[in-house]
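In this view, the complex is presented without one of its protein chains, the others remaining in place.
Chain lettering (A and B) follows the sequence in which the chains are written, and residue indices restart at 1 in each chain.
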Amino acid sequence: MEFTAQQIADFLQGEVIGDGQIKVNNLSKIDDGQPETLTFLANPKYNHYLYTTRASVVLVNRDFIPEEKVSVTLIKVDDAYSCIAQLLNMVNQARPEKKGIDSTAVIAANTSVPQSIYIGAFTFIGENVKLGENIKIYPQVYIGDNVTIGDNTTLYPGVKIYHDCVIGKDCMIHAGTVIGADGFGFAPNNGSYQKIAQIGNVIIEDHVEIGANTTIDRATMGSTIVHEGAKLDNLIQVAHNVEVGSNTVIAAQTGIAGSTKIGNNCMIGGQVGFAGHITIGDRVNIGAQSGIPNHVKSDVTLLGYPAVPAREFARSVVMIKKLPELNKTIRELQEEIENLKKKIDK
Amino acid sequence: MEFTAQQIADFLQGEVIGDGQIKVNNLSKIDDGQPETLTFLANPKYNHYLYTTRASVVLVNRDFIPEEKVSVTLIKVDDAYSCIAQLLNMVNQARPEKKGIDSTAVIAANTSVPQSIYIGAFTFIGENVKLGENIKIYPQVYIGDNVTIGDNTTLYPGVKIYHDCVIGKDCMIHAGTVIGADGFGFAPNNGSYQKIAQIGNVIIEDHVEIGANTTIDRATMGSTIVHEGAKLDNLIQVAHNVEVGSNTVIAAQTGIAGSTKIGNNCMIGGQVGFAGHITIGDRVNIGAQSGIPNHVKSDVTLLGYPAVPAREFARSVVMIKKLPELNKTIRELQEEIENLKKKIDK
Partner (left out) sequence: MEFTAQQIADFLQGEVIGDGQIKVNNLSKIDDGQPETLTFLANPKYNHYLYTTRASVVLVNRDFIPEEKVSVTLIKVDDAYSCIAQLLNMVNQARPEKKGIDSTAVIAANTSVPQSIYIGAFTFIGENVKLGENIKIYPQVYIGDNVTIGDNTTLYPGVKIYHDCVIGKDCMIHAGTVIGADGFGFAPNNGSYQKIAQIGNVIIEDHVEIGANTTIDRATMGSTIVHEGAKLDNLIQVAHNVEVGSNTVIAAQTGIAGSTKIGNNCMIGGQVGFAGHITIGDRVNIGAQSGIPNHVKSDVTLLGYPAVPAREFARSVVMIKKLPELNKTIRELQEEIENLKKKIDK
């Protein structure tokens, strides 16, 4: 597909500054601008790329005023970032849609499959599974008995969903993610351990996205729940009976121990660890690699191991750097006091 | 299934306090008690839930004395926690058992399959594989050539076991776990790296449980070994030639570098990192997110990065918080000394 700058400007209700007839056939990032592509400028830190980019057309905000001469064609729009998101979405949707049920898929006799669904090769679907409309299930997916999957949800290749779990509408689960494996529960028993059966399930509510190779364990009893609109990245561990709040975003490789509840609209960095049986409030921000041993109230920003308010962490880092100097100062003070003592005792 | 409180009390050799005829059809946690369920109280921290739970029946220890009026039916037993574990197990075993060999499975001609086994759809089993009795192999599992799997072991969907590995009896391996991929070994070679072939294997002894998406690499030579009764959670990395001791429990996302030996009956928290080529004693406890750079002797509790005895870690945390204050004190001492000097020199 190829469009002129003018066609794109018309579509986005923007204004062309430069050559309206120049053509583009793809999108690129401004720090990696490719010829015959359209790129965008939304973050002022990237402004300097504008003057050297090899891209042909750049979307900018309407109030942007260049500081140097610009040789590329600009399209001025109300919100460059949201326009590029819109264009990315259009390009993505132009890919041919997956349809139909592959003849190799194995589907239990008492599971009924709506006509609108896509089921890829080598996918297994167990007994009494409830499938909504317009679901896309890629190859090599496993769906255990009694699972429910809502409308418009996409399961990428190799996703594994154990029995009894519930996946909402408009969800996206990436390749290799495991939903509903046993929680990690054992009772000590004369030096060895006895398994505690895990009879609960996992509930993923609507509009949740989960990355690749993440694991969300089933509850011992009751449900492990990821609430509406939460976004989980790759390689995350969610233990049994955890709850992740609505519209909470969690970056890759974070781990949440058993029975911990995370509130709504939190932002959790990568490689964070949460202890078990704690409660995290709403709108909490936690920096990457932090360790959270205790309850956290709403509206705080934490960082460190164990995590402290972000300012306190910054102060500690500075102080730790100064420690050798402080140590030296203390030795000097000791000497001075010794000297003073001698003087006085004379 | 539905049981009366009296039926359950009879089965557990307990005593009903309240309505013996009230019926329950599931189990729930006391902080999430659901109507028509049985729950339990074993941890005094949860006592207050007893007076408000919506559950119908609560298992309590025989010596438990309520502090307020209780409206639910109680069943007093010798050990509420072990009774609930027993009930969970019964509920779990009531699920229909998986049986038979799916017609889509591919099994090499010279591998013989006992009648007692379950093999799910799209599972591949290579040459000369030795399979015990009553094994359950879910769909989409890969078992390479010359693998041995002991009696009563369960491999959940998508488990991958490379050639030559040995899995014991009564093991459980959850979805997506990879056993026997190559250890990470390369020899520097003029600025690039040459692969060191990894010709050893992995041995998982009896009664081991391994969570989802964990990776246990094959040895360069010899074996990477997980000893009897060890329990490994999700997303754990076990490198080549590591040994994990008997009845050692390791929480999610921990990583163990090459050739490290961990002793018996250790408890390792989540996201811990072990350096390579070190030896950890028996009954060692290591707190979550710790880093272990050196050998550790038996019977210690460590925490931190790098890990130190837990008490020392707690002291350091307190001291680091106090650093700005200490810094201020030192500045004040400096001033005071200057003042004293002036006075004396007068």
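In this section, a residue touches a chain if its C-beta (ideal position, glycine included) is under 8 Å from a C-beta of that chain, and two chains touch if they have at least 3 such contacts.
Bear in mind that the values here come from a model prediction, so they are computed numbers and not experimental data.
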{"item": "Sites on chain A contacted by the missing partner chain, in the whole complex", "value": "26-29, 32, 34, 39, 81-82, 85, 88-89, 91-93, 95, 102, 104, 120-122, 138-140, 156-158, 172, 174-176, 207, 209, 211-213, 229, 231, 233-235, 247, 249, 251-253, 265, 270-271, 288-289, 305, 317, 320-321, 323-324, 326-327, 330, 333-334, 337, 340-341, 344"}
{"item": "Contact set of chain B toward the excluded chain (per top definition)", "value": "104, 106, 122, 124, 140, 142, 144, 158, 160, 162-163, 176, 178, 181-182, 184, 186-187, 191-199, 213, 215, 217, 219-222, 235, 237, 239, 241, 253, 255, 257, 271, 273, 275, 291, 305-306, 308, 312, 315-316, 319-320, 322-323, 326, 329-330, 333, 336-337, 340, 343-344"}
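As a working rule, only the chains that are shown with their structure count from here on.
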{"item": "Superposition of chain A upon chain B: rotation angle, C-alpha, nearest 5 degrees", "value": "120"}
{"item": "Centre-of-Cα separation between chain B and chain A, whole angstrom", "value": "25"}
